[in-house]
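Can you read through this structure? Questions will come right after.
Only a single protein chain was left out; the remaining protein chains are all shown in position.
Presenting chain A:
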Amino acid sequence: MHGRVKVKSTAQQEEEKRKEREKKLKVYLSARDAVFSKKSNGVLDEEALQLTQQLLSSNPDFATLWNFRREILLHLETVKEEEEMQKLYELELLFTESCLKVNPKSYGSWHHRGWVSSRLPRPDWPRELSLCDRCLSVDERNFHCWDYRRFVVKASGVPVSQELRFTDRLIGSNFSNYSSWHYRSTLLPLLQPGTPSPCRKPAHVSPTASPQTHGHRVCEEQLLKEYELVQNAFFTDPNDQSAWFYYRWLLGRAEREEMISCVYVSREGERVTVAFSKLVNAPAEGLVLVLDGQPQQVEWRSVHPLFRHSPVWLCELPPGSISDINNEHNLTVHWTEKHTHRDCALYTGRLESWCRDSATDQELFRSELSIEKTSVLQSELQSCGQLLELEPQNKWCLLTTILLMRALDPLGHERETLAHFQTLKEVDPMRSSYYSDLCSKFMIENTILKMEYAEVRVFSLSDKNLSTLCHLDQLLLVTHINLSSNQLLKLPPQFAMLHCLKVLEADNNAIENLEGLYQLPKLEDVSLRNNHISKLSTLEPLVSCPKLIRLDLRGNPITKTANIQAELAQLLPSVTDLLI
């Protein structure tokens, strides 16, 4: 009887498929050659359009062909009526759409679509938006489509509120999608309080601008809604990082004001040291040093030759300009680029002087999270505490709690912060070094604060598991530093910012690198007992410290080297008190 089914064998199928492929390849190659010959002969006709279309529909990532296609279209623009071009470009849109179906992440196709849309005499933006919708519903993380969407939104002036609703929808269907959260963070600053749906003119919208650069920008009412939304996300799934990242953005990361934070002047050496609130390249910033009303020709240099950008810069005044201890001098550093300056008076009889804002004045270390209304942060801390009770092991929650505590009261929460860091290292051992560094940073900040409150120039932070050093620009005025019994591996180049340092204690670490002990004009006493210094070359930076007289290297591998005493004496002739 009929209808009995026989199925082709796999060998048969293979053979058929192979033949099919061969045939396809032949067609493809001959079309490619035809296009290339047209291209080299400058033939910009519709047949070439046809051929490139044929090739691109099987391989939409052939960038040369897209370029050729655009050349042809631009040429056709010169010979055809607008109406005809409209039709032609509409066909292009259909064509790129079909290419995107083949490869939704084709750079060439998306770029071409954007180009066509911008050439189209009468663009149909709603259609483009709905294309994006469709595309993102299939793959909500297709960044090509996100880019294109931003392009369309910008070109067609879609209201911010509408886009915000769009992200609402995407986040609602899957909140593990950082693209949507990020888009939200670019939209919120554009949402003006009081104006429900401001129709933005394209020129004002700069969605590419990083959200961090908008200072404090989201109105409070909206902010509270955002907190609620994001809390829903991290209570639902506390292990999803996109919500936590967005949360941290919401809590804010205020930019520090650009300013000269400290001017220090020392008669000895006739040197001026300037600290800035951010890394700068001083020679390029138009710094002007005015001494007693006279602009000075000075050469700015960073504290270490490694730094082109640094928060601390120094210069030598012309010899004899301030060395007279019986005279008072007035000094001003102008930062012309930023229209700011700082004065410093060097009084009679003084060897040094400075003028600065202290870290406590600036609430410097709270700016990790913004100086948001304390009440808001307080209630956020409560929410995190609630979650932490349910999920004591959740690293995101622990970390955010730490950040909130720091923003609210860094010294008051120190003990809890340390405990949370301990838990973090246990639950997330893969990142324990990161947590150690972060914890070190916070400990240093706290110590700086304590030092400021005590109004001393002594920085002591021993036996606190420090793994790294930071904020060294804040230690410009410190004369005595004790870093003993930590886990430091090196004294980094930034250490050269401690321009007033006289005594350094860093016993019982694992230091094997002393790059930062470079050109410290006042350094006299260095104690590095029980570290990992093994080579003479390691000590070479010390050569640049003119006043070094005491060096303690006991318990370092280098002491085992034969003839070390003599070699050290030769390397560091100024050291009179060498302990090995």
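Just so we're on the same page, a residue touches a chain if its C-beta (ideal position, glycine included) is under 8 Å from a C-beta of that chain, and two chains touch if they have at least 3 such contacts; residues count from 1.
Rule of thumb we're sticking to: contacts and distances are computed from a predicted model.
The chain that is not shown carries the UniProt protein name "Rab proteins geranylgeranyltransferase component A", picked from "Rab proteins geranylgeranyltransferase component A", "ER membrane protein complex subunit 1", "YbaK/aminoacyl-tRNA synthetase-associated domain-containing protein" or "Transmembrane and coiled-coil domain-containing protein 6 isoform X2". For the options A:D124, A:E221 or A:D237, the residue in contact with the chain missing from this view is A:D237. Within the whole complex, the absent chain has one touching residue among A:I325, A:A345 or A:L390, and that is A:L390.
Within the set A:S37, A:Q50, A:N174 or A:Q422, the residue that contacts the chain not displayed is A:N174.
Residues 1-8, 13, 137-139, 172-175, 231-233, 235-238, 383, 386-387, 390-391 are the ones on chain A that touch the missing chain.
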